[in-house]
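The complex appears here minus one protein chain, its other protein chains still in place.
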Amino acid sequence: MPDKILVHHLTAWFGAVRAVHDINMNIPQGNITAIIGPSGCGKSTFVRCLNRMHEVIVGARAEGEVVLDNENIYAPEVDPVQVRRRIGMVFQKPTPFPTMSIEDNVAAGLKLNGVNFSRAEKDEVVERCLKQAALWEEVKDRLRAAGGSLSGGQQQRLCVARALAVEPEVLLMDEPCSALDPISTARIEELLIELKANYTIVIVTHNMQQAARTADMTAFLYAGELIEFGETRQIFTNPNRRETEDYITGRFG
Amino acid sequence: MAAAGTIAIAAHYRYRKAKNLVMMGLTIFATVITLAPLFLVLGYLLYKGASSLNLAFFTRLPAPVGEVGGGMANAIVGTFELVLMAGLMGVPIGVGAGIYLAEHRGTRLADGIRFAADVMMGVPSIVVGIFAYAIVVRPMGGFSAFAGSVALATIMIPLVTRTTEEMVLLVPHELREASLALGVPRWRTTISVVARTAMGGIATGVILATARIAGETAPLLFTAFGNHFWSTSLKGPVAALPVQVYTYAISPFADWQRQAWAGALVLTGIVLALELGVRAVTGGQARTPR
Partner (left out) sequence: MAQQADIAIHDAAIVRGEARRHRPFRKRLVGDRIFGLSTLGLALVVLGLLIALAMVLGQASIPALRQFGWHFLISADWDPVNDVYGALPFIYGTAVSSALALTIAVPLSLGVALCLNELAPVWLKRPIAFLVELLAAIPSVVYGLWAIFVLGPWLRDNVEPILHGLLGFLPLFQGPRTSVSMLSAGVILAVMVIPYISSVCTDVFAVVPQSQREAALALGATKWEMVRLSVLPPSTSGVVGAIILGLGRALGETIAVAMIIGNSPNISASLFAPAATLASVIANEFAEATTSMYQAALIELGLVLMAVAIVLNVMARMLVVGVSRRAGVK
């Protein structure tokens, strides 16, 4: 598997506080890579650096290189807005836009970027993305209903559909299931495995079983540093570092 | 000994209970006294003004001094015109400033502007009238509807600014993040996602500010000044309902006084309709900024 994203010496700060230190990682294409670690270890911060969302927070900054297909997204002439078109993100809390209907939510990324499409084209995009997000069957009769009228799990799948509509190459997911019930969580995990065929996925999770179930590669972060990165099976059955083993066996975290 | 002590405690306790009853009773009494003028004013408005509300009142111009009859048609239209023009100037400035304050929270400039808006809300409206007189009426050489609108807009702007800021701040930051993560530029996110979500609250603030300026008299006394005839031009004096009521109320003519009650009823009706309407739509969430 070729590498989709190469991370070189990534360091991130919130003001004067350093949250992530000198991370080097190669994320393979078409795989699911899980980022695990105890609360506050910097996993969300790290992933948010991958699509330049970290710097949205006032006073936050990042240094280093993140190379997507031979282009460093942190190069000075690069527009972060363009980066986010190619690297999409789904957040912990499902946030459909409350003033828009389901179909408008899906198309929102395209519409707000000024892409022109006809009614037929819009219907096609909406159907395709909702099917990819495994939500089509449940909402196909009420596409005009408000985005907020769905259940938590459905809302999260709607957010996935919305993220897919702009055709990213990579999908970042920041604890996408922690606000959901077990059944919705299982649904989303199935979805990820389906999406793997077409997208590179990086998922942050505090649930080790989830990482073990779904991910091909796993990275363990602790106190802002990358402790170990390797195939999921190896990390969970035969970790190289003692910190990894302590975390896996539940001695802390 | 013990028995006497118990009796003393019991007596003291009766005293405390009585005092409690009296004080609680006083607060209820205070509430009743406070609300009484509300009902008295509204009651008298209806009692003295309703009978004068006929078609003529709404369609006729004021009759010449001393004559009976006529109406306040030009004043009603004038109020609409002044409020509309004030809104055209005040709402974009207020909403834009409110968005700026919400987006740049914590910076020194934003704190300064917020402080300025708060201070302006405490400036008496007659002073705003002087201000508009000095910068519009004097250079233009005469009273005008434009001057009146400028005065009303000056009152409106700080109100709209503060309510807009509060409503935009209420939008969860996750929505903004979700939009940015889709690759939507910052400015588009602010307009099409954040402001759009806050739109209901912003509109509420605008309507409440409109209700407030519709009832203002002082700033119009020497800007719009008043007019006994039809006028829709921006350049000349224009009649306004509150000013008309004021002029009639302090006049010695019984017929004008009668019409003052009617005009006051119409004015109060408009203002209360806006205030009540907004609260009905928002389920009682609206609060006028202080």
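The chains carry the letters A and B, assigned in the order they are written, with residues numbered from 1 in each.
Criterion: a residue touches a chain if its C-beta (ideal position, glycine included) is under 8 Å from a C-beta of that chain, and two chains touch if they have at least 3 such contacts.
Just so it is clear, the structure is predicted and the values come from calculations on it, not from any experiment.
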Across A:169, A:216 or A:243, the one contacting the chain not displayed is A:169
Touching the left-out chain: which of B:112, B:142, B:172 or B:277? B:112
Hey, which of B:86, B:147, B:211 or B:238 is the one touching the hidden chain? B:211
Pick out the residues on subunit B that sit against the missing chain. 16-17, 19-20, 23-24, 26-31, 33-35, 37-38, 40-41, 44-45, 48, 92-94, 96-97, 99-101, 103, 109-110, 112-113, 116-128, 130-131, 133-135, 154, 157-158, 161, 166, 170, 185-188, 190-191, 211, 214-218, 221-222, 225, 242, 245-246, 249-250, 257, 260-261, 264, 267-268, 271-272, 275, 279, 284, 287-288, 290
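Here is the rule we go by: only the chains that are shown with their structure count from here on.
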Let me have the rounded angstrom distance from the C-alpha centre of subunit A over to the C-alpha centre of subunit B, please. 48
Give the list of subunit B residues in touch with subunit A in this complex. 106, 172, 174-175, 177-186, 188-189, 192-193, 196-197, 199
Write out the stretch or stretches of subunit A touching subunit B in their complex. 51, 53, 56, 58, 81-86, 88-89, 91, 93, 95, 97-99, 108-109, 112-113, 159, 162-163, 166
